[in-house]
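One chain of protein is taken out of this complex; the other chains stay put.
Labels run A, B and C following the written order; every chain starts at residue 1.
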Amino acid sequence: MSIRVGIIGISGFGGGETMRLIAGHPSFELVYAAGEGSAGRRLVDRFPGVPAKLADMVIEKWDPATLPKLDVLFASLPTGTSAEALARVSKDVKIVDIGGDHRYVEGWAYGLADVWPDRIEGRSRVANPGCFPAATLTALAPLLADRLIEPGNIVIDAKTGISGAGRGGADSRFGYAESNENLVPYGLLKHVHMPEMARTIEQLSGGSAAGLVFTPHLVPMTRGLLATIYCRGRVTTAECLDAARRFYAGRAFVRVTDTPPQTKWASGSNLAFVSYAADPERDLVIAMGAVDNLGKGAAGQAVQNANLICGLPETAGLEGVPVWP
Amino acid sequence: MSIRVGIIGISGFGGGETMRLIAGHPSFELVYAAGEGSAGRRLVDRFPGVPAKLADMVIEKWDPATLPKLDVLFASLPTGTSAEALARVSKDVKIVDIGGDHRYVEGWAYGLADVWPDRIEGRSRVANPGCFPAATLTALAPLLADRLIEPGNIVIDAKTGISGAGRGGADSRFGYAESNENLVPYGLLKHVHMPEMARTIEQLSGGSAAGLVFTPHLVPMTRGLLATIYCRGRVTTAECLDAARRFYAGRAFVRVTDTPPQTKWASGSNLAFVSYAADPERDLVIAMGAVDNLGKGAAGQAVQNANLICGLPETAGLEGVPVWP
Amino acid sequence: MSIRVGIIGISGFGGGETMRLIAGHPSFELVYAAGEGSAGRRLVDRFPGVPAKLADMVIEKWDPATLPKLDVLFASLPTGTSAEALARVSKDVKIVDIGGDHRYVEGWAYGLADVWPDRIEGRSRVANPGCFPAATLTALAPLLADRLIEPGNIVIDAKTGISGAGRGGADSRFGYAESNENLVPYGLLKHVHMPEMARTIEQLSGGSAAGLVFTPHLVPMTRGLLATIYCRGRVTTAECLDAARRFYAGRAFVRVTDTPPQTKWASGSNLAFVSYAADPERDLVIAMGAVDNLGKGAAGQAVQNANLICGLPETAGLEGVPVWP
Partner (left out) sequence: MSIRVGIIGISGFGGGETMRLIAGHPSFELVYAAGEGSAGRRLVDRFPGVPAKLADMVIEKWDPATLPKLDVLFASLPTGTSAEALARVSKDVKIVDIGGDHRYVEGWAYGLADVWPDRIEGRSRVANPGCFPAATLTALAPLLADRLIEPGNIVIDAKTGISGAGRGGADSRFGYAESNENLVPYGLLKHVHMPEMARTIEQLSGGSAAGLVFTPHLVPMTRGLLATIYCRGRVTTAECLDAARRFYAGRAFVRVTDTPPQTKWASGSNLAFVSYAADPERDLVIAMGAVDNLGKGAAGQAVQNANLICGLPETAGLEGVPVWP
């Protein structure tokens, strides 16, 4: 018996990637797709490689009033627009919000699926973490849970592919010629992803994240996100790796590696690669997390969350091997 | 009951992509992997994102004498090296040679799977087409079969991503800094893929391909291959599109589009996109074929051929939707 | 005594590159800059690396009525907008129009500077060739002049970097994530650059260009343009190379090479690299031309034309060595 799912914001990168994963999912059936720019067009007009079974589905203009019967709704809307859009969706429809509006909002689980699946199972409203928090918190969680680092003294230097900025066109800064061969720091000291990272660090450590520093950078690649995280703690590299292997024992999507992770390792998948380098002499721990910003950073994590709230195997539809090269 | 498969040359791009597809295949089970450079290492050391079930498989040094029991063997070896390597493999083992040594060789089917599956079904030796022929011939076949163009007056201008040159390292020409922001024509008037294209054009048309011209170019992208083909014929664009839609009716992997195909449409998949633009006034037909050079151009086509010779559904393990963006 | 120059459309890629070349020119002094999007901003706000002497120049809103005293005006406006804009400029001001409105227009020289400098010297109105014609015609001119190929049977397959599409932002097709790892044919059978190529081919050969075919492709790189041109003629490679070496003897910017030219060879310069491969048996000549689409394809050629009409050494301000890698 298939589970009926819909996607809002299918024209965007996150929505498109969700469609790709749903198309290959053993239990989910896409029965509804809505988008702004591409409303009225068929899926095949927007995604020329879409399977025949989905080719002629028409992209609707989003309207909660005309929603068909759905079991699960994925929302991939610009931050600031989903709160109102989703308020009118029936309680009977489970929702995974890939956008930012419901993170740490009452009644919504924060869907850090590899870290606390138990907080997500059985819920009907899940807020997907941002792409930067997904990579950062997956790398930090084992160290924070074991009190190996100080929660109040964490510096996150993160680098993302340009798909993280959303579809081009709106802004010439993301034009090919402007972005190619360019590396751009932005949002210093005030990025929108900071609060959810601080809240989660505090929940995992029981301490204050007061000193948190986060600097994102745009890197000239389409996909991929790396967080290089500088922490204080008197611990060895081996102890960090061991803590992570224990923390993620039996978990499907987190790979703990001895060598620094590369973003391409995760390309097209829901995997997260984490590693560590520590020097107790210098009271220093470097944690690293590499993901596909559209996979574990968006659509992959969203499908994993949907699996959890639907009582499906966590890996359903997410077993694809990363694309290399 | 699973089918036991092996891969030779797994360290290369074609072999690695074959592994990725086998890992997600419903009937094939990878039981043997051999490679030169990476012999002795585990698959997970070479491919950090490989599934747990394959992680600890050790890459062997290729030796036909120590081959385990296999049903199908995929060979992805440099052209010139596979003829001898495969001569000593038992007749009981079906072989798909992704390399160039057995194309139009006695006893080997030429595996142009979308064009003539009937020539492949039930065979035990299949030579996979080269990446350029895969894109070119898939676009030309309908026009040649319907005698809409002259077989003796075809100009192929082809562009491939750099993974088509094989793994970097051997040659600084394929180093990142040398290749990035560079467009390189090569192999003018004498590329190794010309004979198989000429032979196939003649088989499809019944005429001579004497005047065939083929110019490959290296384009600064990892994957993707486009063939832009200039032909002579008094036919309209609509007639070409119609011929292609009839020729590929009911076929799973060829998409005939009204607009010029883009390589990214096929990325990570076994799809081929073909389109046409014709001007009867000028006796001109432009045929275009876009593929992923490692998908339809190598590993995807190889798995499709393996499905055909094993009597499996042609699409088994090949239903992944292209990765976008 | 310096020559006072102005640039209209300085915010665009062509206008910006013209500014870069003027800034290093021994005789030209930039005294006026106008742009749409960036009007009111200082040059340094738009181009952070601009020399101190130009940093505080304010970009004006274009208005012919408020033009300062100028000797030369460079116009880099979208095709269709420069005809009216330039009609009201005083006859005393020499103009080089980088845009497309004045190509083969009465009273304007067609500025194919390396091919016919004598047609440009002493003129006061020059229409700069398009980027595709610049590469194509520079490669074809020697063969046409010597009647080595048929003018009526020429197929041009051209590939350009994405800066050729103008600044991003207007169109998501040119966004980084959409353009990266993608190869896109466009404008089949009806590109705006065809007429100027046909006209020039006819002037150079004395024959008809009736059968001209031109297919442009967008390649994922910022700069660089290659034209691969398929012609009919019973001539050897050596004869083509020899004709080109004679045609361009003593000319500064055209390099005739024995091996196929690569776009990166010309990056950041006004150079054009041409080469040939011919097979008399097949009545086939392949001509190749590689340029920087913003150099010889736009701003470099424009400055060369300005040098010619000002009676300066043709190479003034254009002696920079290409950037590698």
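One rule holds for everything that comes next: a contact is a pair of C-beta atoms (placed from the backbone, for glycine too) under 8 Å apart; a residue touches a chain by one contact, two chains touch by 3 or more.
Because the structure is a prediction, the values reported are computed rather than measured.
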**Asked** When the whole complex is taken into account, which chains on show are touched by the absent chain?
**Response** A, B, C
**Prompt:** In the complete assembly, which of A:46, A:193 or A:223 touches the absent chain?
**Reply:** A:223
**Fill in**
Contacting the left-out chain: of A:80, A:122 or A:211, that is A:211
**Message:** Across the whole complex, list the residues on subunit C that are touched by the chain not included here.
**Reply:** 13, 16-17, 19-20, 23-24, 47-51, 163, 181, 222-223, 255, 257, 261-262, 265-266, 268-269, 271, 273, 319-325
**Request:** May I ask you to list the residues on subunit B that touch the chain which is not drawn?
**Result:** 13, 161-163, 167-181, 220-222
**Message:** By the contact criterion defined above, which parts of subunit A meet the unshown chain? Give residue numbers in ascending order.
**Reply:** 155, 157, 159, 161, 177-178, 180-186, 188-189, 210-211, 213, 215, 217, 219-224, 226, 228, 230, 260-264, 267, 277, 279, 282, 284, 286, 288, 290, 325
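We adopt the following convention: only the chains that are shown with their structure count from here on.
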**Message:** Quick check for you: after a Cα superposition of subunit B on subunit C, what is the rotation angle, between 0 and 180°, in steps of 5?
**Reply:** 180
**Gap in Å, rounded to a whole number, between the CA centres of subunit B and subunit A** = 34
**Length of the line joining the C-alpha centres of subunit B and subunit C, rounded to whole Å** = 38
**Asked** If you average the CA atoms of subunit A and of subunit C, how many Å lie between those two points?
**Response** 45
**Of all residues in subunit C, the ones touching two or more other chains** = 161, 177-178, 180-181, 220-222
